[in-house]
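The complex is shown incomplete by one protein chain, all other protein chains being positioned as in the whole.
Now for subunit A:
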Amino acid sequence: MPAPIRLRELIRTIRTARTQAEEREMIQKECAAIRSSFREEDNTYRCRNVAKLLYMHMLGYPAHFGQLECLKLIASQKFTDKRIGYLGAMLLLDERQDVHLLMTNCIKNDLNHSTQYVQGLALCTLGCMGSSEMCRDLAGEVEKLLKTSNSYLRKKAALCAVHVIRKVPELMEMFLPATKNLLNEKNHGVLHTSVVLLTEMCERSPDMLAHFRKVGQLSSSQLVPQLVRILKNLIMSGYSPEHDVSGISDPFLQVRILRLLRILGRNDDDSSEAMNDILAQVATNTETSKNVGNAILYETVLTIMDIKSESGLRVLAINILGRFLLNNDKNIRYVALTSLLKTVQTDHNAVQRHRSTIVDCLKDLDVSIKRRAMELSFALVNGNNVRGMMKELLYFLDSCEPEFKADCASGIFLAAEKYAPSKRWHIDTIMRVLTTAGSYVRDDAVPNLIQLITNSVEMHAYTVQRLYKAILGDYSQQPLVQVASWCIGEYGDLLVSGQCEEEEPIQVTEDEVLDILESVLISNMSASVTRGYALTAIMKLSTRFTCTVNRIKKIVSIYGSSIDVELQQRAVEYNALFKKYDHMRPALLERMPVMEKVTTNGPAEIVQTNGETETAVLETKPPPSGLQPTNQANDLLDLLGGSDITPVIPTAPTSKPASAGGELLDLLGDLNLTGSPVSAPAPQIAQPPFLLDGLISQPLFNDIAAGIPSITAYNKNGLKIDFTFERSNTNPSVTVITIQASNSTELDMTDFVFQAAVPKTFQLQLLSPSSSVIPAFNSGTITQVIKVLNPQKQQLRMRIKLTYNHKGSAMQDLAEVNNFPPQSWQ
């Protein structure tokens, strides 16, 4: 068989291939040749073949059949063989292959080889792909090599030690004694790798970090002063040809040392103090004309910001960043924006000074810079500059790339919410965003906006007029159309009566309004959700408009046979409203009450005072798709973040993230699905279920079947506890018990805590009590709500524990409650 071709020829051949298929063909042919050569166990050419294999592997072709060959090469005595063998091992082998363990012995022998280059090879390979077993076996050898005087080996051993520590953190202590002398070297290679090793140790283990920071040793052997000394030498020393990069001496080492100083100085006053001088020196002495100098300054700034530096130093750092911002070089500006973003939390005022430059960066052509500038701008908006900033940001929104629009829109909404100087300005801003970037607005913004609009009562007319004008021209942007249709539905009467004070009122007839809503319904561009909004809006207008009721009836009945299930359902219900329940229509479709301010994060919490009314702090995320009759039992119980549940069996899935609002809706949805009249929570039924409207001040559990007799559960020592029951008619396994605790003695009972436990087949949830003091002489009561889930319809039993302070002493009592009336659990 002819001698296999050399690697160079192979590369040349592959390069001549003009198509991917041609290349693949060549490579397959060569692979076949290599495989047959391997089978022949040819020692002379093995190294060449493996080299070619590695090249092909790099191009992306499978090369696993070469693994064993690499091992054979490693075992050979020739240096060239070993070199390729180790390289192959690094590229082809890793922990996942079982073969790699065979290498351990070879590496061990080579670590003790007479030639330093072989030792170096072994160290490199171990440091690259050593598995934890290999590292454990060979750590001792590495540590020994870390102490030799040969700097070539020392630096490689240091890097290998880094890898060992990463794989087997427990071995870190083994390397600790060796590190003592590492920084005494002159050789920059050793210095650099030692700093890397120390950095890794400090990052991984807080004990190590404390050890290195420790005061009380001889000052010359302490780490921070040593590092400071080395850094000083680097800066002060004159030109040294072997370490020079564009006029600066070994910038890579400088950057590394600065990073290690950062880790050492973080949250530690003493170390930070020791570093202050050198940091100031570096910051002022480094030349900034070249990129190298800027790289060092960047690292210095990051370090200054992170440690507990004195304020003068911090000002210096921010000024450096400001200078960076004005630089022409894009890289530097990008880097400056990134670091400013990191520091804006802590040094807000200093960054504000550079606001105008940052805003200018919004207009830059570079995508990375624009993104950073946008994030930074949002961080800088505050009450004073909000108008100006918003103008710039809106302009940016107009002209930026689509990938930014969603983030920018959300950011603008947030900022506007926090810092809006006036309601009108706020609404104007929102309108502007909706019209320019309407289709990129996030879904959760729509309910937020609607809630905002409801709250600004005096602006209703103005808002609805502007929205109407906006969608007259163009109704393709879904969020805009959704908000607009909702508003028109709510405030349509204001629109046609032309009552707007803020703006020139426009003359709109009822028919025109219905025209536009109908066209939204018909249009192909409208999403299903949008159509739902439009249909509901039309329905609401039936009470607000006087002359066009028949037209509305017609529209609604058409959609009673729509293919879209959602629309059909609504239309059918509304039809039913027209026909059978016409007397209820005005009440149902009344104007929405003002919604409470919501928190956008966190689960929905409803604080119940006496089980009858609540003030809802609602969550704004709508559930994924309107009406889902989910598991009622769990929903009901998960509704509330029940606080004191000790020693109660905890409710099952307590970690439903932030979708408690959704379940709340599902509850209502279930109440409404049949379209049958429900007594008290009337005005809310016809509303689109994905708006959490009107849950405020509405009795949630004021259900129909309220005829269960109440019992006295406990009556002793003047403390009386009554239970009143309600059954939820949506979920027959749930019983809601309201306890009322009263005190007939002449002294108050304070720190009253009520705890309850139920048998295993039940689940219990205790809500917060109204207070913890029961006033004397029955002048007041504590109420608390308990919800019991009783899926197996067993007889309710409960053990209660009461603790309170009375007449200066702590009282405690246990009791069992067995006299539950059958209607409460059957």
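Just so it is clear, a contact is a pair of C-beta atoms (placed from the backbone, for glycine too) under 8 Å apart; a residue touches a chain by one contact, two chains touch by 3 or more; residues count from 1.
Note that in this section contacts and distances are computed from a predicted model.
> Since a chain is absent, check the UniProt entry for it and pick the matching name: "Vacuolar protein sorting-associated protein 26C", "cAMP regulated phosphoprotein 19", "AP complex subunit sigma" or "Centromere protein N".
"AP complex subunit sigma"
> Among A:334, A:413 or A:491, which residue is in touch with the absent chain?
Checking the options A:334, A:413 or A:491, the one contacting the hidden chain is A:334.
> With the missing chain put back, one of A:255, A:305, A:567 or A:782 would touch it. Which one?
Of all options in A:255, A:305, A:567 or A:782, contact with the hidden chain holds for A:255.
> Could you tell which one of A:68, A:245 or A:525 touches the chain left off the display?
Answering carefully, the residue with contact to the hidden chain is A:245.
> Looking at A:230, A:292 or A:341, which residue reaches the missing chain?
Answering carefully, the residue with contact to the hidden chain is A:292.
> Quick one: say which of A:3, A:32 or A:58 touches the chain that got left out.
Hidden-chain contact among the options goes to A:58.
> List every residue of subunit A that touches the chain not included in the displayed model.
Interface residues of subunit A facing the absent chain: 57-60, 62, 94, 96, 245, 251-252, 255, 259, 291-292, 294-295, 298-299, 302, 330-335, 365-369, 371.
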